[in-house]
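Okay, handing you the structure first.
The other protein chains are all here in position, but one chain of the complex has been omitted.
Here the chain labels run A, B and C in written order, and each chain numbers its own residues starting at 1.
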Amino acid sequence: MATRPMRIRAKESDGVVDVKVLMAHVMETGQRKDQDGKVVPAWHITNVMAKCNDKEVFSAQWGPAISRDPYLAFSFKGAKKGDKVEITWIDTKKETRTDTAEIK
Amino acid sequence: MLRQLKKKLPGAIAFLLIASATGSGSAIAQSADSTQEGIDDYRQMLSDGGNPGDLLVDTGKELWQEKKGPKNVSLQACDLGLGPGVVKGAYAQMPRFFKDADKVMDVETRILYCMETVQGINPKDITPTVFSKSGEISTDWEAIVAYVASESAGIAMAAPQNHEAEKAAYERGQKIFFHRSGPYDFSCATCHGAADKRIRLQNLPDLLNAKDAQQAYTTWPGYRVSQGVVRTMQWRLQDCFRQQRLPKLKFASQASIDLLTFLAVKAKEGKMAAPGIKR
Amino acid sequence: MKKLHYAMVMASLSLAGAHSFAQPLTGTSDQDVMTVLKESFSPVGDVKLDRLEQSPEQKACSDMAATGQAIPKEVMEKLLKQAMASIKSPADKQFLGDWKAGEKVAQSGVGLQFSDKPGVASGGNCYACHQMTKSEIAFGNIGPSLLHYGKNRGNTAQMLEYTWNKIYNSHAYTACSTMPRFGSAGILTEQQIKDVMALLFDPASPVNKE
Partner (left out) sequence: MDIRRRNFLQASAVLSFAVMTGVLTLEEAHAAQAQWNKELFDATDNEGVFKALGAGSPEKSDKVKLVAPDIAENGAVVPIALKTDLENVTMMAFLIPENPNTMTGMFNIPEGTEPDIATRVKMAKTSDIFGLVKAGDKYYLAQKEVKVTLGGCGG
């Protein structure tokens, strides 16, 4: 249940919105062993979705090799300053989190 | 040529290309310089993307404001040296002498003291869990310290040297810095007392040099990429001593306060930039 | 400072206090520092508080570094002599072992830390401070590059002995060297030192071949 807020930065210039997102997640690979030698089960984000003005502007499928506390950058057209970008992720434990940022 | 490339390319990718351009092509054996350039480029890419340590700052702020302990009060009544409730700029003026405790305290020792005196929590219930263990997420402690440090961002280091106890802490800290002992004969100065040194590929700040000392001190607490958590200065010292083959430095111990006083004064005038991002 | 020291010892006997020093703490003598250190560390397994204590050499080297003043000549000579006397040549007079085992020793940085499993073989961690091969790019620069060590110097009896001594106790040639005394301090075994010697001298070792 360890979800912490994302940091989303969305900036518009010349009609293109650049989005940079940091998410807090352990992204456990399922390969690592703990101090007692037991394998720590995989626990990672599987899907990321981004919407703006009710339109999906980005989505991704991830495996465990995306780094811990994932970083993502993408850019899209068709939005203006003041519009909102929403990012949602869901992980292998079906935990999910959505955060929103205003385009600046 | 690289500069031109940078100009033509938009957005996030431009500076990244510089890195690949410097070394793309043949697999010539790397000279020490090109290795260093490669590492510098890697670090630049990392810092541009954003520091996951920032994610923890928000959590730390909530924890700072949360009512807790037998007295059910928040840490907002804690005096970090600039008056009760003042967090802004406090980190940059510590360690300092506190009259109520009759003692010089670094930030972490002081927060522990506040949890005890303000919130009524027994420090023994806190100290065993301050640092996250391998594979875990950052602890509440690491979040709180990251928050307090972030509230000094951009503010110049000015750890005071007015009270007799502050001067004495500096003196002892200096002696501890040079104290060689243990089977490896290491002191802090072994790795941090000369310019332009590297261990493996890590640059070792020369903590006797103002510029290096500022750069090093002001970027702790830092997000350790290799561990995926934010680490604090008390952790940094404890882990250095571990690798010096010495016993375990006690959290908030007098030696840690003395050494931190020495380092903070050496970093005088450096602008705080924590949480930083570290290997 | 004697008075203060006494006060601190008395204070440290009290059980309850979170802060066992007489406050405010203003002493700065060497003895005060040692008392502070002993109070500030806890032993873990084999790593006990005696590791904080200094040998006369460690003390002299610390003072020199802190003050920037050179060690007096007669003290220096005594230190060098003592270091040289601590060196043991290999019992079978064979200086060279297996360079492949030596490479492993050179790469490993564990041993004698409180976090290490008891009994784990110590590494030499040579790459932390020295360039040795072309293929390992993650090397430090605290010590000089040892690339092509044997190729450049040859493996005369004299060179073998000098190198052995240097690894065994570098302080025999340079007082207050930053390099650990791998033999004298019991960090590496005789066989491990032979293996590192082979890494440096064997013509087939990547140190000389690359």
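One rule holds for everything that comes next: a contact is a pair of C-beta atoms (placed from the backbone, for glycine too) under 8 Å apart; a residue touches a chain by one contact, two chains touch by 3 or more.
Given the structure is predicted, the values throughout are model-derived calculations rather than measurements.
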Looking at the whole complex, which of B:41, B:166 or B:185 touches the chain that is not displayed? B:41
In the full complex, which of B:163, B:200 or B:250 touches the chain missing from this view? B:200
Hey, which of C:125, C:163, C:178 or C:192 is the one touching the hidden chain? C:125
On chain B, what residues meet the omitted chain? 10-13, 16-17, 19-20, 22-24, 27, 30, 34-35, 38-39, 41-43, 45-46, 49, 59, 62-63, 66, 137-140, 143, 191, 199-202, 225-226, 228, 243, 279
Suppose we count only contacts with the excluded chain; which residues of chain C make the list? 107-111, 113, 115-116, 123, 125, 127-128, 137-138
Of the residues in chain A, which ones touch the absent chain? 1-5, 16, 29, 31, 46-47, 49, 51, 54-68, 70-78, 86, 88, 90, 94-100
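Just so we're on the same page, only the chains that are shown with their structure count from here on.
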Per the C-alpha centroid definition, the whole-Å distance linking chain A and chain B comes out as 27
Do you know which chain C residues sit against two or more other chains? none
Could you check chain A for residues that touch two or more other chains and list them? none
Chain B-facing residues of chain A, complex: 2, 4-7, 9, 18, 20, 22-24, 26, 28, 32, 34-35, 40, 68-69, 71, 73, 75
Of all residues in chain B, those that touch chain A in their complex: 11-12, 49-52, 54-56, 58-59, 133-135, 137, 228
Over in the complex, which chain B residues touch chain C? Could you list them? 29-30, 32, 35, 97, 101-104, 116, 123, 163-165, 168-169, 171-172, 174-187, 189-191, 193-194, 196-202, 204, 241-243, 245-250, 253-256, 258
